[in-house]
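A protein chain is absent from this complex, but the other protein chains hold their places.
And then chain A:
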């Protein structure tokens, strides 16, 4: 009848009345009807039980997560303010990916498949930051950086040639991470191939540094969201106003950085971040290291003393 309701049919009185009490004989023992639904109390109790189970489950999961977070917390000491200390702290952090890579080696002693990150870049705009990130990661794991010239390139600046010599000639299978840089006849923005099958890639040096930055755990954006936003903001400024900006805009970026660096040692917060790496990279790429505002100059020099910056191929300076 309830089914018929919405159809707009007229109502009928029930033809049979089931409400009448049947008189049951008492000669047999009593049983609860198997057809009738469970009465109120047992039904409710089962629902409560279910709910309680779920709550316990959630609590357990929360405990687990909490333990994991605690574990991570031990590894994640905030970086110190001074430049050399910053690097050591960066390296002291446990790299999640690195751990995984090392675990790989532990598991399959004989067959270790390296992870290969392929970046294509124009020789006219060498992504210096990739070399810095290599040095940064290289302090913890064995990283091989190899460069290749693509056949689409018929003439290239000779300094790119000399980059080959800077590449360590260790075996691929001895390394845990391989970064392959391919010089190719492409636009300004370098490209990182994430998934060759789907041909999905990351465009732009800034984004590649973000990607590589997440190899260091916790990544730059795993911690305080405000710091992460500030880093992101700086990266965007560098991308839009420095890499793709005119001279005036570039000077504007440097001026902003100068103000920031007047108050603190690093661009964002009190530690070395990928924002510093990126700004350093574009200054070197544009050969502006001799023509910097005072605070930026000081910052630049202090970074130059850092191993991860000083240990770069000669060709990048010149």
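Everything below uses one rule, namely that a contact is a pair of C-beta atoms (placed from the backbone, for glycine too) under 8 Å apart; a residue touches a chain by one contact, two chains touch by 3 or more; residues count from 1.
In this section, contacts and distances are computed from a predicted model.
Missing chain, UniProt protein name, picked from "Exoribonuclease phosphorolytic domain-containing protein", "DNA replication complex GINS protein SLD5", "L antigen family member 3" or "Aspartate--tRNA ligase, cytoplasmic": "Aspartate--tRNA ligase, cytoplasmic".
Touch with the chain that is not drawn comes from one residue among A:116, A:221, A:249 or A:289, which is A:116. Checked against the full complex, the one of A:46, A:124, A:173 or A:305 touching the unshown chain is A:173. Note on the undisplayed chain: of the listed residues A:17, A:33 or A:199, the one touching it is A:199.
Looking at A:148, A:214 or A:298, the residue that reaches the missing chain in the full complex is A:148. Interface note for the absent chain: among A:182, A:208, A:231 or A:254, the touching residue is A:182. Against the chain not displayed here, chain A makes contact via residues 110-114, 116, 118, 120, 148-152, 154, 164, 172-173, 180, 182, 184, 193, 196-197, 199.
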